[in-house]
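Take a look at the structure set out below.
Left out: one protein chain. Kept in place: all the others.
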Amino acid sequence: MQLKIQYYALMREQAGRSEEILDTSAATPADLYGELLARYGFTLGREQLKVAVNNEFSDWSRPLAAGDAVVFIPPVAGG
Amino acid sequence: MQLKIQYYALMREQAGRSEEILDTSAATPADLYGELLARYGFTLGREQLKVAVNNEFSDWSRPLAAGDAVVFIPPVAGG
Amino acid sequence: MHFRFTQSAIDTDSARRELLTLSAGGYVSFEGWVRDHNEGLEVTRLEYESFQELGVKEGERIIDEALRRFPVKHALCIHRLGSLALSDMAVWVGVSSAHRGEAFDACRFIIDEVKHRVPIWKKEHYRGGDSGWVNCERCAAAPTYAHQHA
Partner (left out) sequence: MHFRFTQSAIDTDSARRELLTLSAGGYVSFEGWVRDHNEGLEVTRLEYESFQELGVKEGERIIDEALRRFPVKHALCIHRLGSLALSDMAVWVGVSSAHRGEAFDACRFIIDEVKHRVPIWKKEHYRGGDSGWVNCERCAAAPTYAHQHA
């Protein structure tokens, strides 16, 4: 299935892109992060991230559906 | 001896003046307030006031000297 | 002069600029506005007066205490005097610091102390024509209770 992934901040720089459409068999955001970590060599571990699906915070174990938009959220630093 | 008395807020209205030079034998601010209370019928008791002599907070029992400027300070309400 | 009185509208932009410094990351300000009610009565306007000679001294002491108690960069308080309408700004306090926590603490300390210690009096005018000196009229009738809402 196809997912839309958006990257921000450090992860955008490490992925070398701000978004992509990905063909994947990842069933959950946790699976998907494992796949992307191997591909891009992100320095942030999953335990340091939050994840959003379709512009809302999500569990790591939520089942993903075709067309979902996924964003991994590094530690924030607003203000 | 002569003292300068300044009145503010409710006490200014009750005394009908904002300052006066007074000939008095009052030895302390406490004595002086007793004298003025009798004259002007202030509604505030001494325990509700603070007193300043020569632009600084003072004890009620401080000896007064000729030329001292005395201000009785009703409960404040800034802000 | 870190504590001042003014007879005209408080210029907060200019006051804020006095607190700017490259090492400050947080800035907290408080404004006291004339509100349309107090203790159940409808307020239409206010008059403030002060014993200014002692007021500025006590105000400066409060700012000095705040600068000693809290690791902040700069602090400033301006209190307006005279006749004020609803929504007018009666008092302004600004504090800049490296970190925000201290700026909040110092700003709150300053306004709390100013309200309790600086010789400033406020006469409220109410709908219907009555008026009264806040903390003075009722405390005259009931002195032991009065200091609780001073």
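As written, the chains take the letters A, B and C, and residue 1 is the first residue of each chain.
Going forward, a residue touches a chain if its C-beta (ideal position, glycine included) is under 8 Å from a C-beta of that chain, and two chains touch if they have at least 3 such contacts.
Not measured: the values here are computed from a predicted model.
Taking the complete complex into account, the chain left out of view touches A, C.
Of the listed residues C:L41, C:L67 or C:A98, the one in contact with the hidden chain in the full complex is C:A98. Residue C:Y27 is the one among C:Y27, C:Y48 or C:F70 that touches the chain not shown. Hidden from this view is one chain, which touches chain C at 20, 22-37, 86-87, 96, 98, 100, 103-104, 107-108, 111. In the full complex, chain A touches the hidden chain at residues 6, 8-10, 43-45, 47-48, 52, 55-57, 71, 73-79.
The criterion applied here is as follows: only the chains that are shown with their structure count from here on.
Rounded to a whole number, the gap between the C-alpha centres of chain A and chain C is 50 angstrom. Each chain gets a centre from the mean of its Cα atoms; for chain A and chain B, those two points are 74 Å apart. Chain centres here are Cα means. That of chain B falls 25 Å from that of chain C. In chain B, no residue touches two or more other chains.
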